[in-house]
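So the structure is just underneath, and the comments pick up after that.
For this depiction, one protein chain was excluded, whereas all remaining protein chains were kept in their positions.
A, B and C label the chains in the order they appear, each numbered from 1.
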Amino acid sequence: MVPLNWYLMLSAAVFSIGVFGFLTRRNIIIMFMSVELMLNAVNISLVAFSHYLQDLRGQVLVFFIVTVAAAEAAIGLAIIIALFRNKATAHVDDMNEMKG
Amino acid sequence: MPLVMPDLKPITPEIVMTCLALFILVADVFIKRKETLALLSIIGMAAAAFTFALPGALNTTFGGMFISDGYSMFFKIVFALNVILTILISVKYLAVERVNFGEYYALLLFSTLGMMIMASAGDLIVLYLGLELMALSTYILAGFIRYDMKSNEAALKYFLLGSFASAFLLYGISLAYGLTGTTNLDRIAMTISEKGLAGKPALTLSMIMIAVAFSFKIAAVPFHMWAPDAYEGAPTSVTAFMSVGPKAAGFAVIGRVFLMAFPMVRAEWVAVFIPIAIMTMAVGNIVALSQTNIKRMLAYSSIAHAGYALLGIIAGTADGLASMMNYMLIYAFMNMGAFAVIIMLRSEGFKGDAISDYEGLSKTHPLAAALMLVFMFSLTGIPPTAGFMGKFYIFMAAINAGYTWLVIIAVIFSAISAYFYLRIVMNMYMKDPKETVTLTTSPSMGLALAITTVAVLAIGVLPAKVIYLARVAFP
Amino acid sequence: MLPKLFFGYFAFAIIVLSLLVITRRNPVHSVMWMLLLFFQIASMYLFLNAEFIAAIQVIVYAGAILVLFLFVVLLLNLREELLTNRFISAWPVGLVFAGAIFAGAVSAVAAFVPNFSGQYTVDVINRETHTKALGQALYTDFLFPFEIASLILLIAIIGAIVLAKKRMRS
Partner (left out) sequence: MNYYLLIPFLPLAAFLINILFGKSLLKENAHWVAILAVAGSWVISVATLIDVMGGKTLNQDLYTWVSSGGFKASVGFLIDPLTAVMLIVVTTCSTLIHIYSTGYMHGDNGYYRFFSYLSLFTFCMLMLVMANNFMQLYFGWEGVGLCSYFLIGYYFNKKSASDAGKKAFIVNRFGDFGFGIGIFVIFLTFGTIYYEPVFSQAGAFATKTVNFLGYDVHLMTLIALLLFCGSIGKSAQMPLHVWLPDAMEGPTPVSALIHAATMVTAGVFLVARCSPIFSLSETALMVVALTGAITSLFAATIGLVQNDLKRIIAYSTVSQLGYMFLACGVGAYTAGIFHLYTHAFFKALLFLCAGSVMHAMSGELDIQKMGGLKKHMPITYWTMLIASLSIAGVPGLAGFFSKDEILWMAYSGPSPVGKLVWLSGTLVAFLTAFYSFRLIFLTFHGKFRGTHEQEHHLHESPKSMTIPLMLLCVGAVASGWVGIPALIGENLGIHNYIAEFMKPVLGHPEGHGTHGEEMMVMLVSVAVGFAGIGLAYFMYMMRPDLPGKLATQFSGAYKVLFNKYYVDELYSAIIVRPTIWIARNILIGVTDARIIEAIVNGVPSAIGGFSRQLRKVQTGFLHHYALIMAAGVLIVMGLMLMRSW
């Protein structure tokens, strides 16, 4: 039997990779994918918890997270498209019209 | 497993709101004059607010997932006021910005629905979904002027950082679930005390992550970075909406989660929130000093006000929470009023959001200047305005809970804040007008201004009723 | 031993694929690696006795979300993209921060043991089938969040239309 905390550490690793990607990539779409990675990390730990606690609640939450992720993707990508129309760039550092 | 019909009475306001939003969405197709939609939204919203008072409205339903109590009711009143005032100040403004779409009203209502669900959430899953419902609608609203680069940028920054923060929230929720086997706030608290989980590193981490995500929502330093840009770039009416609504909703859940689910580890989260509160007051007030754009200045001011309100949470007493709730209500009025004046200055071909645009306003538009004066005084906390009473109660509660030193810091920063609020007043009253400013007025705007002004002055002079409401609302 | 070996494989694959996702210069490649990553994660869910979630992972994440990403990626000027920097200049700071968060998270969960057990044992789920068990939970206990989720999807539709629509109406 694999101990539960192995899954948790895997989840922490994927989460941190997601954080790293979000903090450092210049491309908006990849930043956004990093967030998806973080959500997947959470899903891994939730499913693992659910399995080890013999309770479905965690998996139900995963279900909702996936739903929200889909909605988020639709809205996020729509924002990115609106941005492309005004300024053809995918790089976050090209966007600092507002600061201070 | 039989399907048991849940008790729907406590959730009637939310149901009415949902139907209303869907109706507006459909009606948008048939109705050409969007002002009619605004009117319908307000009427519907008022009807929803009316259902707060129905018998049986105060109850817990859906197996403890939805709690309708005095606490959530108070916040729902704040949200309802917020959305009604926002709609009132939006009508003419949307036409000026050329984004007069019916979806706007539906999205405002959905966002408000999300806030109401958050305030009533008795379960972390419901809380998360409510939060996302609110946040996603607000992201769209922030980017609503889609031909405007600033609006796009605001939406993008808000969206990316927001989803980053909600990933942290989920991580915290997953840990809390793993530790206690439940997502119900009451049962989490019970399990923590039964199994002696307090002090476990995983619980602490979970609490930190949840605190971080909520701090993001209330724009507390250092999780505030999105706020100035999002506030500046978003359509002004949306800025007004999101400087009050999501913040109040954030405070509602902070109060609910930390006092309901984590009372056992109070010392720990207080230790998290104290430095956050101090930094929030410091950064908000200090950076606001050197702003030249009034929307941006109010963004920092909004950050600073979150710092004051956090004192109520830190105090943690019934008085503390009541004063925080009271502060949210007062903040809704004074901030909405200030934004209403800002929106009036926006006219075709004139932005009107630079602080220098306010020079000599008292000579060209004395009434607008006088109203702005009232709101600026209130935001500063000068009696006899509501802002003074709000701060007074918060500080009093914090002192009574033994945080005198924190209140002294708050008072010092509050004194600094006078400088930038009164700079607007000085610009209006002591300088000569540079260019002629035309005001964009409408009856609905007048109504919004009348409501906010009267409320700010009335609460300032006769505050006891409001604080009593907040005080009895807290269980 | 065998489960641990399987876990070792999944863990290795997931971490390597995640790193590939965030380090590729070409966004199309990133999306492709992510597709593979999602399949790996789905397989691991099967291993954790969660078939329905595994199915969703493939259908929604791989089938819908990633396709959306791909559409948008294809709007980019890939040729130009391949010539610019992948990371911001301060990327080591990001690495240190991510590493510190990892260290904090690992130290917090290192000694984690489940101290709770509910009714859904592996046997129960196998007997009822996972989809049915989850479906029942969703439509009874979690009916309320389920309804909220439907509203969130509605918002997403409205939002996508409002923001990405080309022509101005008024």
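Here is the rule we go by: a contact is a pair of C-beta atoms (placed from the backbone, for glycine too) under 8 Å apart; a residue touches a chain by one contact, two chains touch by 3 or more.
Given the structure is predicted, the values throughout are model-derived calculations rather than measurements.
Chemist: From the touch rule at the top of the page, work out which displayed chains the omitted chain touches.
Modeler: The chain that is not shown is in contact with A, B, C.
Chemist: Just name the one of B:14, B:28, B:97 or B:229 that touches the chain not displayed here.
Modeler: Among B:14, B:28, B:97 or B:229, only B:229 touches the chain that is not shown.
Chemist: Which of these, A:19, A:37 or A:90, touches the one chain of the complex that we don't see?
Modeler: Spelled out, the listed residue whose C-beta touches the missing chain is A:19.
Chemist: In the full complex, which of B:370, B:396 or B:409 touches the chain missing from this view?
Modeler: Of all options in B:370, B:396 or B:409, contact with the hidden chain holds for B:396.
Chemist: For the chain left off this view, which of B:142, B:212, B:455 or B:473 is in contact with it?
Modeler: B:212
Chemist: For chain A, which residues touch the unseen chain?
Modeler: Residue positions of chain A that touch the missing chain: 19, 22-24, 26, 31, 92-93, 95-100.
Chemist: Determine and list the chain C residues touching the chain excluded from the picture.
Modeler: Given the touch definition above, chain C has residues 88, 90, 93-94, 97-98, 100-101, 104, 107 touching the missing chain.
Chemist: Identify the residues of chain B touching the omitted chain, counting contacts across the whole complex.
Modeler: Against the missing chain, chain B presents residues 156-157, 160-161, 164-165, 168, 201, 204-205, 208-209, 211-212, 215-216, 221-223, 225-226, 228-229, 268, 271-272, 275-276, 283, 286-291, 319, 323, 389, 392-393, 396-397, 399-400, 416, 419, 422-423, 426, 430, 462-464, 467.
Note that only the chains that are shown with their structure count from here on.
Chemist: Once you count every C-beta pair in contact for both, which comes out on top, A-B or A-C?
Modeler: Looking at contacts between chains, A-C has the larger number.
Chemist: Provide the C-alpha centroid distance between chain B and chain C, rounded to the nearest whole angstrom.
Modeler: 31
Chemist: In whole angstrom, what separates the CA-based centres of chain A and chain B?
Modeler: 26
Chemist: Averaging only over C-alpha atoms, locate the centres of chain A and chain C and give their separation in whole Å.
Modeler: 7
Chemist: If I count partner chains per residue in chain C, which residues reach a count of at least 2?
Modeler: Within chain C, the residues that touch at least two other chains are 105, 109, 111-112, 114, 116-118, 142, 145, 149, 152, 155-156, 159, 162-163.
Chemist: Specify, in ascending order, the residues of chain A that touch 2 or more different other chains.
Modeler: Chain A, residues with two or more chain partners: 4, 8, 15, 18, 32, 49, 53, 55, 57, 60, 64, 68, 71-72, 75, 79-80, 82, 85.
Chemist: What residues on chain C touch chain A, complex-wise?
Modeler: Against chain A, chain C makes touches at 3-4, 7, 10-11, 14-15, 18-19, 21-22, 27, 30-31, 34, 37-38, 41, 44-45, 48-50, 52-53, 56-57, 60-61, 64-65, 68-69, 71-73, 75-77, 81, 84-88, 90-91, 93-95, 97-99, 101-102, 105-106, 109-114, 116-122, 133-134, 137-138, 142, 145, 149, 152-153, 155-157, 159-160, 162-164, 166.
Chemist: Contact residues on chain B for chain C in the complex?
Modeler: For this pair, the touching residues of chain B are 1, 3-4, 6, 18, 25, 62-63, 65-66, 95, 98-101, 103, 106-107, 110, 113, 117, 123, 125-126, 129-130, 132-133, 136-137, 139-140, 143-144, 146-147, 155, 171, 175, 178-181, 191, 195, 201-202, 204-205.
Chemist: Sort out for me which residues of chain B touch chain A in the complex.
Modeler: 125, 128-129, 132, 136, 139-140, 143, 146-150, 152-157, 159-160, 163-164, 167, 170-171, 173-175, 177-178, 181-183, 228-229, 232-233, 290-291, 296
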